[in-house]
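Omission of a single protein chain aside, the complex is shown with its protein chains in their original locations.
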Amino acid sequence: MEPTNNWRSKLHAIIYESETPAGKAFDIVLLFLIISSIIVVMLDSVAKFHLKYGQYLYVIEWIFTIVFTIEYILRLVSIKKPWKYVLSPFGIIDLLAIVPTYLSFIIVGAQSLLVLRVLRLLRVFRIFRLVHFISEMQFLSVAILNSLRKISIFILFVLSVVVILGSVIYLVEDENSGFTSIPQSVYWAIVTITTVGYGDIAPATTLGKFIASFIMLLGYGILAVPTGIVTTEMALAVRYRHKHSNNACPVCGKEGHEHDAVFCKYCGAKL
Amino acid sequence: MEPTNNWRSKLHAIIYESETPAGKAFDIVLLFLIISSIIVVMLDSVAKFHLKYGQYLYVIEWIFTIVFTIEYILRLVSIKKPWKYVLSPFGIIDLLAIVPTYLSFIIVGAQSLLVLRVLRLLRVFRIFRLVHFISEMQFLSVAILNSLRKISIFILFVLSVVVILGSVIYLVEDENSGFTSIPQSVYWAIVTITTVGYGDIAPATTLGKFIASFIMLLGYGILAVPTGIVTTEMALAVRYRHKHSNNACPVCGKEGHEHDAVFCKYCGAKL
Amino acid sequence: MEPTNNWRSKLHAIIYESETPAGKAFDIVLLFLIISSIIVVMLDSVAKFHLKYGQYLYVIEWIFTIVFTIEYILRLVSIKKPWKYVLSPFGIIDLLAIVPTYLSFIIVGAQSLLVLRVLRLLRVFRIFRLVHFISEMQFLSVAILNSLRKISIFILFVLSVVVILGSVIYLVEDENSGFTSIPQSVYWAIVTITTVGYGDIAPATTLGKFIASFIMLLGYGILAVPTGIVTTEMALAVRYRHKHSNNACPVCGKEGHEHDAVFCKYCGAKL
Partner (left out) sequence: MEPTNNWRSKLHAIIYESETPAGKAFDIVLLFLIISSIIVVMLDSVAKFHLKYGQYLYVIEWIFTIVFTIEYILRLVSIKKPWKYVLSPFGIIDLLAIVPTYLSFIIVGAQSLLVLRVLRLLRVFRIFRLVHFISEMQFLSVAILNSLRKISIFILFVLSVVVILGSVIYLVEDENSGFTSIPQSVYWAIVTITTVGYGDIAPATTLGKFIASFIMLLGYGILAVPTGIVTTEMALAVRYRHKHSNNACPVCGKEGHEHDAVFCKYCGAKL
């Protein structure tokens, strides 16, 4: 069994890790394939290209699907607990990257499912997980997670403003200006408070314009709140990182010790 | 009188507090009812839904109103000073949540008042007051209140810019481009400085476009000012919280002592 | 001469200062008059109001002008160096607040000058100068002045991007899409990079949309730069203020001493 195991662990190092030259090469080729396949999906949706090169794109698409299928099988084979991989978020994304093409072959009405292939893009984040960006990504996620509670209050506030002022403008404005229902007016309020401003719906009465001005200035001003929250949390994360070293305790393996700490604060072992 | 009082204090714990399991369940049910009733109000405003399901929505609306009325009566009964509750902001909102439906039944022209029922959404903030979000909400309100003075100067500056440049563009631009009066031109200036940009009114002359460009770049740049104010205040609030403990003085009950303080700085008692 | 002088210094205290009750009352009345006169100017520009109430608005306008003229004369009389006042920024604004109405009476074509009356709004800032907002205003101006150099580099960068990418899109796009000249295309690039997005001019070709996407993402991302600059400067200003007391040296009168300073760092006197 040893040689098989050896063969499997080598394959695992190539596919799941990126420390060996072969692992790095695999990552780069995969990144190139993913982005190419996304471009093919996008081009195929353009009527002009579909008419002219539809056949070629169809063939290329099948090549991509077969390559990704082989990759999926290799991932299953080279890992110890295949089911854990299959049910992991990345396992599901990897499956979603190949299923739509097969489905479109079997079921006739499944053509629209082909759009799902753009979910392949999420696979790019797997490559990120492996390389140098990992500490930056951790930093960003910690700062965003820490500010999540404050930001959820902010979002609830924005949603309340949008529902209430959307309803008020529905009362004030005529249906001819596009404010045909409360949901429609709330949609307009979101378009306005986020300063997007399509202009497909716009107030026509003086009172409506007054309320609209209020929503705009509110949206313009309160943008400062999420920014302030995230900036403060990031500053805290930077300060924490400066104060605490990245060295793990040699006994318990926990991190987060201060730079001048001599003993592990979790297990008391000498660092 | 004791048993009654006991019954009242139990009801008070369920309705006004959320520490008991019954109190938590009450909060969750109420939250669900509020959001459902808002959805019903919104759907009823869509002509398509009103025609098809208007009758059902009417019945559901009355069920909500009766439930909220019972809740309002229970709130009155279970509190010691009912008038204080009635006149409190939340008491007024609770009343506004049920009055429009009754009014639409009595007065014929009061149909449009039904939109006021979306104010029920404000009741959601009551649930916030009770749970874990309270310290986050305090943090945000302290930071925003502290920056209010600086932000009011900023708002006055923006309003002045908008009135003056709105008047200038009224002089420069033709009425055909939509700049029919100064208030209209000021409205356009607000749409532009907040970077909303509907496009229903847009300058046509070269000079007008020049002024518009100036307003846009100004609005784009000065967004930094409120953000800077709020971020600085939040950083100060974080630093204050880090430096000062949350422990209250056992004698006078005041908070805000520094971490290494041994005596209360307000009454001199040992902490 | 003494009584006259006394009479003048009393008037000076009322008009130019706001510490006495009479001075405060004068400020409030003036604030009310300025805002009322602005509203009259704005209403008069609306065709509907002008037709209906034009005569009344004309009379009210003259009353305002006469009141402001009397105020201007009183300001001249009560100050020691009238010419210094006349040539000061606020003196010029005060004059501009009354001149257009007289000019429209004398010269026939000067009707459009009446719009200049909105410059009266700038007089509101005089009241700000007097009251509690002064320290907040100083804080904001110091932070903005300190960041001016960095921001001017940012503005030069944005202007270069806008001119160069505006010219590129002029090459790429057709005249039919609205890109009729380089200045017009630069205007569109400003509308896009500031995320205003009127939609009166929009790219039609694929390459044009690609460039537009780049400008949008650039404008969306680099907004972080001025915000970062202003926030950093504000944090520095806050830190400086925390570290340095507001007490002036009793001998040389200079401020900016650290809280624990015992001797003036400029003249060596004991604080």
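Letters A, B and C name the chains as they come in the text, with residue numbers starting at 1 for each one.
Keep this in mind: a residue touches a chain if its C-beta (ideal position, glycine included) is under 8 Å from a C-beta of that chain, and two chains touch if they have at least 3 such contacts.
What you see is a predicted model; the values in this text were computed from it and never measured.
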{"item": "Contact list for the unshown chain, restricted to visible chains", "value": "A, B, C"}
{"item": "Touching the absent chain when the full complex is considered, from B:G166, B:P183 or B:G199", "value": "B:G199"}
{"item": "Option from A:L76, A:L122, A:V142 or A:L218 whose C-beta touches the chain left out", "value": "A:L122"}
{"item": "Chain B, residues in touch with the chain not shown (by the definition above)", "value": "195-199, 227, 231"}
{"item": "Touch residues of chain C, complete complex, unshown partner", "value": "149-150, 153-154, 156, 160, 163-164, 167-168, 170-171, 180-184, 186, 192, 195-199, 202, 206, 209, 212-213, 216-217, 219-221, 223-225, 227-229, 231-232, 235-236"}
{"item": "For chain A, residues in touch with the removed chain", "value": "38, 41-43, 45-47, 112, 115, 118-119, 121-122, 124-125, 128, 133, 136-137, 139-140, 143-144, 151, 155, 158, 183-184, 187, 190-191, 193-200, 219, 223, 226-227, 229-231, 233-235, 238"}
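The working rule: only the chains that are shown with their structure count from here on.
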{"item": "Central chain (distance from its CA mean to the mean of all protein CA atoms)", "value": "B"}
{"item": "Chain centre separation in whole Å, for chain C relative to chain A (CA means)", "value": "43"}
{"item": "Of all residues in chain B, the ones touching two or more other chains", "value": "183-184, 195-199, 219, 223, 227, 229, 231, 235"}
